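One protein chain omitted, others in place.
First chain written, first letter: the chains are A, B and C, and each begins at residue 1.
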Amino acid sequence: MIGHRVWAIPEGFIPGRSFSQQPELVSHEAACILNASDEPASVELTLYFEDREPAGPYKVEVEPRRTKHMRFNDLKDPERVPRDTSYSSVIRSNVPIVVQHTRLDSRDPHIALLSTLAYPVES
Amino acid sequence: MIGHRVWAIPEGFIPGRSFSQQPELVSHEAACILNASDEPASVELTLYFEDREPAGPYKVEVEPRRTKHMRFNDLKDPERVPRDTSYSSVIRSNVPIVVQHTRLDSRDPHIALLSTLAYPVES
Amino acid sequence: MIGHRVWAIPEGFIPGRSFSQQPELVSHEAACILNASDEPASVELTLYFEDREPAGPYKVEVEPRRTKHMRFNDLKDPERVPRDTSYSSVIRSNVPIVVQHTRLDSRDPHIALLSTLAYPVES
Partner (left out) sequence: MIGHRVWAIPEGFIPGRSFSQQPELVSHEAACILNASDEPASVELTLYFEDREPAGPYKVEVEPRRTKHMRFNDLKDPERVPRDTSYSSVIRSNVPIVVQHTRLDSRDPHIALLSTLAYPVES
């Protein structure tokens, strides 16, 4: 079994501007989720903010032996993720997964990138 | 309980120049702190330098179920964090938290970013 | 013994364009593999995608007391890694190794970098 069932990403910030509207180059943050198991992963995200109660759960399915590069930009239900706003996320799955966090900042045409593994929570 | 009570970030360096004074785009370093617990987190930072004794403790509160993207730039008490100076930090909390480190370098208008999880200290 | 036998990298994306064809500056992703042991490491990679079954195993040898900065761009057998496509990877070795993930994005002449340690899978 590869991974953990609970992960946390303390950093979160989607820049509100993008020099390009090409999907690849829009400013975005992603949680890259690997489900290397043979069962579907039912994943739930909760978002934490600086000045209000958490939002969620957001529900995401990751099929067996698949990856999903889930953009926080695309989350809509129960609510859109605000831009230019600091947040954190906690990710819970019914089967072990592995999670990596990335941001592409394209406020300027010369993009900047960051990435780190998420934090695997002991259970 | 999500996280650890003690974290370390070996890297620290706030560039002394910024092409813009917009808060989002000023050169800065941050410790993004997630307190997913239901109790307030009383957090204390100690800063380590290359050529003198540590500074601190700096005190930060993070409310229950909240994140705080704390900029090292904004620390003032007991003393300001010097710019263009190498430092490290140790972060202690009374409740478990999760910590991620980021730098935005805007000495040039085409910014650069870095990020990593902090190091969770066994206790 | 330094390292783990199994590692996972949830993020994977090789940009399909590069402003330069110089090997150093072509857009690429790498798994930097350290084999600090005194035995050869037989390494096998499996790639996971968003919409089809995994590809692999890809076989890589890392000699004793050597590093290999293996570019995903160069993998050809059993198949080439598609560009502009999200993937993840799992890396298995017969001896302990340490793995770090990097991307150099040179779609623009002003390159962007990201890096993180891979996730060491408990065994």
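One rule holds for everything that comes next: contacts are C-beta pairs under 8 Å (C-beta built on N, C-alpha and C of every residue); 3 or more make two chains touch, one makes a residue touch a chain.
Just so it is clear, the model here is predicted, and its values are computed rather than measured.
**Q** What does the interface between chain B and the hidden chain look like in terms of residue numbers?
**A** 6, 8-13, 15, 48-51, 53-54, 84, 86-88, 90, 101, 103, 105, 107-108, 110, 112-119, 121
**Q** Hey, which chain C residues sit against the chain that's not shown?
**A** Residues 2-3, 24, 30, 32-34, 36, 65-69, 98-100, 102, 109-117, 120 of chain C touch the chain absent from view.
The rule is simple: only the chains that are shown with their structure count from here on.
**Q** What's the rotation, in steps of 5°, that superposes chain A's Cα atoms on chain B?
**A** 90
**Q** Please indicate the chain closest to the centre of the assembly, with centres calculated from CA atoms only.
**A** A
**Q** Per the centroid of Cα atoms for each chain, what is the distance between chain B and chain C, given in Å?
**A** Comparing mean C-alpha positions, chain C is 30 Å from chain B.
**Q** For chain A and chain C, what's the span in angstrom between their mean Cα positions?
**A** 22
**Q** Please output the residue numbers of chain B that touch at least 2 other chains, ranges allowed.
**A** Where chain B meets two or more other chains at a single residue, that happens at 110, 112, 116.
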